[in-house]
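Every protein chain of the complex appears in place save one, which is left out.
For chain A:
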Amino acid sequence: MSDQTQTDRARPEPIQAVPVRHPGRWLAIAVLAVLTAMFLHLIFTNDQFRWSFIFSSYEPGKRGVMFTEPVLDGLRGTLLLTVTSMVIGVVLGVIIAIMRLSDNWILRGVAFVYTWFFRAVPRLVLAVLFGNLNILWDRIGFGLPFDQQIGKLFGIDDLNAQFYSIKASDLLAGFVAGMLALGLSEAAYMAEIVRAGIQSIDPGQGEAATALGLSRGQVLRRVVLPQAMRVIVPPTGNEIIAMVKDTSLVAFVPVTYELFFQLNAIKARTFVVLPVLVAAVIWYLIICTVLMIAQYFVERHFGRGYGASGRARQRLRNIQAEQGGVPASESGAAT
């Protein structure tokens, strides 16, 4: 009865109150506006930036410093190094995370020691170290391990059971050394990120999948990892972006096939400092922007069934309301 009278009553006037003033907020906006104006003024009027040097031509007959051949090569190197070392990092990181969560204490221990070592040693040190690792071996190859020692055991001198080998100084100089240094170090960080992701998933998920007869691998691939990706992707985005910038460390391997090294070389040759640095900043900004856009789509993919659920539920309720009210059995749970 009381419900009836309530709905019959006229709707009251919409509230027209004076909003709370936020003078501090306006002051902050004014300060920011002035700072922005000063910054734009600086960029467009100060000729020390030498925009034509950056964009159109840095020496007679050459393109701007951003687009000149060695710099583009360096950019390709940076991108390639980022991609390859991140692939190593992610794949190895997943494996180490799974080892870390294993029932077997030896696997757990190995995974722990790995993360301990590669997180402890700075990437710069690793880069230099890997650049000099060829001191340890003459040749590196695939084949029977300990072949020389085994050969001696059976009285054969110089048994060579390597199917394929390459001179260590060829393999471990330059790009491969840089890639390994960055990739192996990255794996340690990715392992922790993946482990956190896996551990964030309700154990009931794995149990339900196991009870359905899925194998351990299937449980991981089909049920746990896809859900863990929601937790794994954002910090991985951070890692990739950090990696783009850390590739400049391989200059110490030394690898010259790298963006910042190339720009620096031009700076040293032409004695033009600021525009070269600005060119570097612009390239890094562009790469980072592309990566962030990619991350948005990846997150949206792995967020299906989750982030949208609140909105989707609202939409569902709206549809139900349009079709003549929420069924009695669902009205309770929809809230």
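Everything below uses one rule, namely that a residue touches a chain if its C-beta (ideal position, glycine included) is under 8 Å from a C-beta of that chain, and two chains touch if they have at least 3 such contacts; residues count from 1.
In this section, contacts and distances are computed from a predicted model.
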Refer to UniProt and select, among "ABC-type polar-amino-acid transporter", "1,2-phenylacetyl-CoA epoxidase, subunit A", "Protealysin inhibitor emfourin" or "Sarcosine oxidase subunit beta", the name of the complex member that is left out. "ABC-type polar-amino-acid transporter"
Just name the one of A:Ser57, A:Thr84 or A:Thr210 that touches the chain not displayed here. A:Thr210
Positions on chain A where the hidden chain makes contact: 202, 204-205, 207-216, 218, 222-223, 226-227, 302, 304-306, 308-309, 312-313, 316, 328-330, 332-334
